[in-house]
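Mind looking over this structure? Questions follow.
Every protein chain but one is kept in place in this view of the complex.
After this line comes chain A, so read on.
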Amino acid sequence: MALFDNPFGSRRRFGRRGCSCGAHASQAEHEAATGDTAITRAVEQSMLRAVFPHEVERRAFLSSVGAATALAAISQILPTRFAAEAFAEAGKPEKTDLKVGFIPITCATPIIMAKPMGFYEKQGLNVDVVKTAGWAVVRDKTLNKEYDAAHMLAPMPIAITMGLGSNPVPFAVPAIENVNGQAICLANKHRDNRDPKNWKGMKLAIPFDYSNHNYLLRYYLAEHGIDPDTDVQLRSVPPPEMVANLRADNIDGFLAPDNVVQRAVYDGVGFIHILSKEIWDGHPCCSFSIAQETVQQMPNATAALLRAIMEATAYASKAENRKDVAAAIAPANYLNQPLTVIEQVLTGTYADGLGNVKKDPKRVAFDPFPYESFAVWTLTQMKRWGQIKGDVDYKAVAQQVYRATDAAKLMTQAGLTPPEVTTKTFVVMGKTFDPAKPKEYLDSFAIKRAS
């Protein structure tokens, strides 16, 4: 198939007349009326290919459900109108009472602090931030529309959009919450077992299958010659339950969001082996995620919500504000943690659990910009570990979910300066990642599941 072929081209063979939406006499007329362009079709095609990697399956799907249904299903995943257009007409929010779900970890800082520090209010919104028990629950409640938007792990919206682990529903990441701010924490009994080469047989916890924690830990282990699928046991444990599990000796350690790591140190059950920034400095962790349908239905409310998030993120990124932020998010209503634990995470002056006080002001950073290359890297790792089978159009999926262009627009609206590019290269454990060459990157790994 050539790149700009209509992916639904096979429909004509089924004797259907008219266009893909059924409202026009021909496909050409449809395209003239709706502005469907070759570019849109290229995106559709890549998504269709991502969903049905094998040509045979794709054709079987088209012929079994009919092209109209196929188009309806795929255009669910692919709203042809990009959100940026919707944001262009900034106006009164369609709805001011909103619900945003979060998991009680410091990654959610901008989402949480925007409530007590008045960033939502400033945008004329009355937002309830609701604490949630685990990532799967956040996902289901957001899919059920109980939440208007939610704090999710950065790879989750990609997984949801592609239908990994749930029904495929198109999601967007208009803002990243935090970069860095995770760490590998080990139980105290492993104080003298710091070389990952000796970690065979360990039980390690990650917050969720579709998390950068999973991919970073796997990356780290694989670089040290440990196969994360066969040499160690990786368990998915909701962050708030990790310390209790470490104390109970259910796990040997975890790569987890901060305040969980620091809490393990605070309670004397574990120590910080390395910070996640030592694996990849500047990696994204959590995202602010919203269903694309919600964006279409209430573009103004979404834009207002996002401006609040952007401003909160900008405020949190300044070192001098960190203590105030810590005081705002530590109470029982939000993180429900001792203040000193949150302060250690946010100020970067922390106890490492081995008797040292360390200073690293970059331990966690807040940068809302969703670089498309983040999504491309995530996709390479999803494919590396067999979560995605078959071919992936990295660029198309990345652009579809990580809304760098929208984010730039919103940042400008909020009076901030967005970066000039939407994609960048970065270094993970000494190896440069070039987002233009995901396939070569993937091929370069010795330990992987992808064929």
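In the analysis below, a residue touches a chain if its C-beta (ideal position, glycine included) is under 8 Å from a C-beta of that chain, and two chains touch if they have at least 3 such contacts; residues count from 1.
Operating definition for what follows: contacts and distances are computed from a predicted model.
Colleague: For the chain not present in this complex, what protein name does its UniProt entry give, out of "Translesion error-prone DNA polymerase V autoproteolytic subunit", "1-acyl-sn-glycerol-3-phosphate acyltransferase", "Nitrate ABC transporter, permease protein" or "Peptidoglycan glycosyltransferase MrdB"?
Modeller: "Nitrate ABC transporter, permease protein"
Colleague: Which residue among A:Glu223, A:Glu241 or A:Glu293 touches the omitted chain?
Modeller: Answering carefully, the residue with contact to the hidden chain is A:Glu241.
Colleague: Touching the absent chain in the whole complex: find that residue among A:His151, A:Arg263, A:Arg363 or A:Arg384.
Modeller: Spelled out, the listed residue whose C-beta touches the missing chain is A:Arg263.
Colleague: Looking at A:Gly165, A:Gly282 or A:Pro338, which residue reaches the missing chain?
Modeller: A:Pro338
Colleague: Based on the whole complex, identify which of A:Asn198, A:Asn356, A:Thr412 or A:Thr425 touches the chain you can't see.
Modeller: Residue touching the absent chain, from the options given: A:Asn356.
Colleague: Go through chain A and note every residue touching the omitted chain.
Modeller: Per the touch rule, chain A residues meeting the hidden chain are 104, 115, 128-133, 137, 140-141, 144-146, 240-241, 243-244, 247, 263, 265-268, 331-334, 336-338, 340, 344, 349-351, 355-357.
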